[in-house]
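The structure under discussion appears below in the form of structure tokens.
One chain of protein is taken out of this complex; the other chains stay put.
After this line comes chain A, so read on.
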Amino acid sequence: MSQFAINILFVGASFALYIGIAIWAKVGSTKDFYVAGGGVHPITNGMAIGADWMSAASFISMAGLIAAGGYANSTFLMGWTGGYVLLATLLAPYLRKFGKFTVPEFIGDRFYSKPARMVAVVCLIVASVTYVIGQMAGAGVAFSRFLEVEATTGLLIAAVVIFFYSVLGGMKGITYTQVAQYIVLIIAYTIPAIFISLELTDNPIPPLGLFSEHSESGVPLLAKLNEVVTALGFNEYTADVDNKLNMVLFTLSLMIGTAGLPHVIIRFFTVPKVADARWSAGWALVFIALLYLTAPAVASMARLNIATTVYPDMAGQVESMEEATANPILYADRPEWIRTWEETGLIQYEDKNNDDRIQLYNDSESFASTAEQRGWEGNELTVNNDILVLANPEIANLPGWVIGLIAAGGLAAALSTAAGLLLAISSAISHDLIKGAINPRISEKGELMAARISMSVAIIVATYLGANPPGFAAQVVALAFGIAAASLFPALMMGIFSKRVNNTGAISGMLSGLIFTLVYIFIYKGWFFIPGTNNLADTPENWVLGISPLSIGAVGAIINFAVAFSVSRMTPEPPQEIQDLVESVRYPKGAGAASNH
């Protein structure tokens, strides 16, 4: 059977499963649609949160980012997991106790203010829409690579599948497809990693392999990797970073942003009890960690694999690393996976010195004299970070079905996150905007219809933006995390932990955090991401105190807290019934199911 047929089979089978779940999970009430009836088991919910959270970025891009940045990019690993500690201790149990359907609804009720609710709706929609573009684009890439269809056609297929289970099944359909998608994506991610770990370190568990001996050379894997990359003029893989302030703030922004992203928070509304919300967070992180502990192993092993593929002399016990770099392979002898990925343009080769060999190195000062001696005229092989995970099975020479699995896994990661985001968007529109502001007297049936229509519209918009991604697509993740960190997280936390913060305080806090963060990002990335409109070049010398625009969300959050507290001090305290509401959110007793009144 051809690879194409295998890929079609795996992707087709997984899609058939999702559609099957959609038909089984058809919902009849808004409660089913928004919170899956509120009866999801905490372990089931943990798995669904895992798929909801782990996006195309986690599945496809993260290992490549770590491989390229080494220690410095550990920020993604800590930032995207540490937020769950904040969720478990500061937000999830109390928001579950509050027992409503959406994040803006809590902000509106707690700060007894419709404008506050609308500010939250806008933040939610901007953060989620920017995030969903990346998922749809990721699904398109996976389709075009594995199923040999145009990215746009692939996107339309993905949209139809999402439409089925999210419009019919709402949160209920999404929950159970996310569970299936988690299983597909985790198997697809770990199997190639296990084989690569066995091949390089004889250890079948990748996270342990990462800290084991490299079997061919007998040196610890990471020590070997450091030798290899420094011999090629790169920084040490495990090298420390100079700008610790920026590293701390970036990690903090990712953590707070994670905890403030509405599509993650609403998943905690689906469990029966407050205690279950706490357990859910723990289980979610267990399921997420299975991938996040494997990713750094995949990263360093793939980085080593690529170097020793180009310089076979470097693989074993090496007397002189410098000599080992003298004989790169002939371009004609390159392995099959390089050929496959060259076709996609994600690996590029340019024979700059016309010697028919592949030179892979860093054009740095430390390597310049060696390169000149050898008549090398620059690095000739460019490998896109995103292929690392997708090409893993081919690099490890695994059978065709593993490649089919990776295709299904990448799509599962993109679709599950997209569906979660789309639900967050559509419930904000139907519940907060339509029922909350425009037509409060809408019937249950009418609201369910409104939810389905908003979901359909959201899918169409997301598909359009995925097919025609705005130029800033790569930067939007920073925007989504920045907004969630600077506006939503502080408002939610203060709503629970302070009785004193009032409506004026919360609104001024959210707006100042949000505006500060957006302005700082726009100054370096261009106003509304329009190229050429940035006031300062986006380089470390220009950053205030060396803080990158990607790390500014944490500072925005601090400003939000500070402004909200100061303004609240100067204005009257919240009415008694609001203080009672805060009390009731704090104690699990009398939670009952999520309700709509």
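Everything below uses one rule, namely that contacts are C-beta pairs under 8 Å (C-beta built on N, C-alpha and C of every residue); 3 or more make two chains touch, one makes a residue touch a chain; residues count from 1.
What we mean here is this: contacts and distances are computed from a predicted model.
S.K.: With one chain of the assembly withheld, which option in "Membrane protein", "DRTGG domain-containing protein", "Aldehyde dehydrogenase" or "ABC transporter ATP-binding protein" matches that chain's UniProt protein name?
M.R.: This omitted chain is identified in its UniProt record as "Membrane protein".
S.K.: For the full complex, which residue in A:Phe4, A:Trp24, A:Phe528 or A:Tyr587 touches the chain that was left out?
M.R.: The missing chain is touched by A:Tyr587.
S.K.: Can you work out which residue in A:Thr81, A:Ser253 or A:Asn379 touches the chain that's missing from view?
M.R.: Candidates A:Thr81, A:Ser253 or A:Asn379; residue touching the omitted chain: A:Thr81.
S.K.: If the hidden chain were put back, which residues of chain A would touch it?
M.R.: These residues of chain A touch the chain that is not shown: 66, 71, 74, 77-78, 81-82, 84-85, 88-90, 93, 207, 210-212, 219-224, 226, 238, 240, 244, 247-248, 251-252, 273-275, 278-279, 281-282, 285-286, 289, 292-293, 296, 583, 586-591.
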